[in-house]
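A single protein chain has been removed from this complex, and every other one stays in its place.
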Amino acid sequence: MTEQISSTEQKLIVEMRGIVKRFPGVLANDHVDFKLLHGEIHGLLGENGAGKSTLMNVLAGLYRQEAGTILVNGAPKIFSSPRDAINAGIGMVHQHFMLVPSQTVTENVLLGLDEPRFIMNLPEYDSKIAALGEEFGLKVDPRAKVWQLSVGEQQRVEILKMLYRGVDVLIMDEPTAVLAPQEIEGLFDTLRAMIAQGKSVIFISHKLQEVSAIADRVSVLRKGVATASGVASKGVSRQELARLMVGRDIIFALDKKHCQPGDVVLDVRDIYAENDKGLPALRGLSLNVRAGEIVGVAGVAGNGQSELSQVISGMRQCKQGQVLLGGDTVSNHSTLFGIQHGMAYVPEDRNHVGSAPNLSITDNIIMKKYRKSPILKNGLLDMKAATKLANELKQAYDIIVPNVSTRVRLLSGGNLQRVILAREISGLPSFMVAVQPTRGLDVGAIEGVHRLLLTQREAGAAVLLVSEELEELLSLCDRVYVIYEGKIMGEIMIKGEGQDEALVDTIGQMMTGTPLDQIQKEGVVANG
Amino acid sequence: MAESRSIKQRTPLRIRVEPRLSEPPAWFPAVVSFSAILVALILGGILISFAGGDPIRSYIHIAKASFGDIGVISDTIVKATPIILAALACSVAFRMKLWNIGAEGQFIMGAFGASAIVLAPVLPAETPPWIFIPVMMLAGMAAGALWGFIPGYLKAKFNVNEIISTLMLNYVAVAWVNFWIFGVWTEGGFQMSPKFPVAANLPRLTDFAKIFPIFRGLTTHLGLVIGIVAAIILWFIIFRSRWGYEIRLIGDNPQAARYAGINITKNVIWVMMLSGALAGLGGMSEVTGVVHRLQTAPLAAGYGFTGIIVAWLAKLNPLVIIVASVLFGALILAGREIQPSGVPKMIQGIILVCLIASDFLLRYRIVIERGEE
Partner (left out) sequence: MDFTVILQAGIASGTVLLFATIGELFSERAGVLNLGVEGMMLIGAMSAFSTTIATGNPWLGVLVAMLFAGLISQIHAFIVITLQADQVVSGLSLTFLGAGISLVLGEGLSKAGTVALLPDFSIPLLTLIPIIGKIFFTNQSVLVYVGYLLVPLSWYYINRTRPGLHLRAVGEYPSAADALGINVFRMRYFYVFVGGMLAGLAGATISLAVSPGWFSELTTGGQGWIAIGLVIFAQWDPFRAAVGAYAFGALRRLILDIQGPLVLLGFANPFYYNPYLGFFLQMLPYLFTVVVLVIGSREAMRKRIGAPAALGNPYVRGERGK
């Protein structure tokens, strides 16, 4: 454990001592110590599942720790609800925003406060909130309904909510995950403005470069244990932080074999579609994927990625345009049509779309195979054959469960994703669309998923990978399309290593709405 | 400090509730359900004594009046028969999370459809039973299926809440049958049709008393066989057929079902029709096996609602429904003589409440431990 090497005279504002938090089957925090100084930005690093959010949820009063104490300004505190934490000056902006979509910005900010007592005079509060936003560079219309706001604006509402409550300590849980690179700068400005006003910030992230860019000091969690506590971010190398996070050196390069792409398998031609609210989500989007290549779709969340994958898989209608799979039109058909034409689909939402939680692993495995032999025999389901198949896949894909009659809701995220991938890949698809296949998985599971995708590529399948993790796209894909507001901003070939600063910058600009040809015209030429 | 002292001195029992991370043993759900019924009977007893009755005598009476001798056992089974079919109807719809609480109306329409064969008349009174009975079964199922189709179609096309629509159609069904038996097929101005010809009645055990004297007076009829066969077929449909797999998948997660290429709209309509057909078959069995004429009062006796409870008690398993129906048949049979007369209905309600509450134990584990942290 690296010792604290802070030499400043800044005073301690929050101290967490020996925090233990258990979830059924998981020790999420194992005697974790954490110290926050007044007026600092403190980075809290760790992989997915390392226990960062848990630790901060304890500090924010959402979870109750099993052991350990929290001191705020030296006084021990017991938080039995987020309200207690806010009263002690600690507020948290969660990764999934806690905003009521049907209410206005002002209503969301006022939610849960004692003031106004009974009758709300909204216009009065609208102007108060607008003024507060002005002060910290958080521009947002107080009268707008939350569902009308972009993700970046919603984040600002979340921060406003906490500032309005006068918190001194703001916890931000993975705040950049939903932002484009250029929006991230704006967020950093706001955070710095807060520090200038004497507030403190805890910045949770699993991205090294961001933490080194913004944080004054860094703490690192690994598997629920603190491996570093308050080291000055200037005094530690990224390599060293990475080792503290993962416990070994990260192998950045994947073993990506050379593949010669074949014919076009998926051809998306000029499609238009609406989202669930009836607003345009895809506006004239075209792309294609050839056999034997992985093609990425990069973009900030909510720019039409979900709708794109749904139109391709047949789960959403498109207004115009068409999707061709191996020459057949699959758009505006049933999902069954796509399945019968060799399409595999790994949906974004494992729990609510990709699986039936109360059915067994076997039942989930046969989801796309029950219509034909060997599962269907004489018009009835052959459950022996189904169980046999499930057991084979359990072996082949390392699904760790006592038996295949276990209901899938009892599986961990990684295991569930393996069940879904096993089902999809075992159908020997000619085309696969995978949306955020590694979200929320730990490093080991991520590597496994990546390897499976590469195997698909080598087997000659066409793979469309939709992801918000730029690193993932750059290391896996042969080509990357960048999507912005339902349109493709451009297409970039990925050559070799692809960890190029200029390339990332170009993609970043495209992600915020600058088309590639315009960037090239202006002279910032990417290697594409 | 006072706080720390008290922690050291006492080591209180702490009760923690946590979600189950593994499957409970196979016997566990049965024990939980059984305990829930037991608790329900105790609670019901308390309420009976509140209302001025004697719970223990009531329960002893129920047991004697329903299982005391072979005659009453037969009567219990007669009461259980319509419940089996109504519960099967509910179970198949519930499995798809279609809340068909219109089994009552579909049951009555089934009885109407079957009766129409005699009363219209579609078949003459001299028709032999082996033609009469199958035709009446088909007619009952068709009428019930139609009554299930309407809410199914509205649900599929307009997303109309099926709970309300099926329930509303119950009232419509009763009014519809009342119109026919009062206005068209009335017997002497009473709200009932004339008696059916003997050939249109389901055979009863007592009909075979000449061959087996032991059957004398036993009213158990062919409907029981129909119910059991329907339960077995339904079991195969649900757990071994392609369609049943689709029903289970839609019921658990409609999104996943769509993802798997299943047409939900079509299934909503078909399942509602199957559900209605099963309830309709129940109505046919009751009207031809027991009532022997079309009359609303004995048909609209709440079998469709009891079916909901039985389906839930049986955890929607068609084979368990047979056993659970016998229990409820007993309750209803014996309940007729109990004062106050609302007792059986109240106990059914309490049983359902306790069953639902007990499901918590299947999803969560309650851990009692000693110690402060």
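By written order: A and B. Residues from 1 in each chain.
Keep this in mind: a residue touches a chain if its C-beta (ideal position, glycine included) is under 8 Å from a C-beta of that chain, and two chains touch if they have at least 3 such contacts.
Quantities reported herein were computed from a predicted structural model and do not represent experimental measurements.
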Of B:Pro25, B:Pro128 or B:Gly183, which sits in contact with the chain we cannot see? B:Gly183
I'm checking contacts with the chain that's been left out. Which of A:Arg83, A:Lys139 or A:Lys234 qualifies? A:Arg83
Just checking the interface: what residues of chain B touch the absent partner chain? 19, 47-48, 50-51, 99, 101, 154, 158-161, 163-165, 167-169, 171-172, 175-176, 178-179, 182-184, 305, 308-309, 312, 339-350, 352-353, 355-357, 359-360, 363
Touch residues of chain A, complete complex, unshown partner: 23, 26, 57, 62-63, 81-84, 86, 92, 94, 98-103, 107-108, 110-113, 116-120, 161, 276-278, 351, 413, 440
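Here is the rule we go by: only the chains that are shown with their structure count from here on.
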Dist(centroid_CA(chain A), centroid_CA(chain B)) in Å evaluates to 47
Complex contacts: residues of chain B adjacent to chain A: 18-23, 236, 240-242, 244-245, 248-249, 252-253, 255-263, 373
Can you list the chain A residues touching chain B in their complex? 24-25, 66-67, 313-315, 334-340, 345, 347, 349, 352-359, 363, 366-368, 370-371, 376, 379-381, 383, 402, 405-407, 410
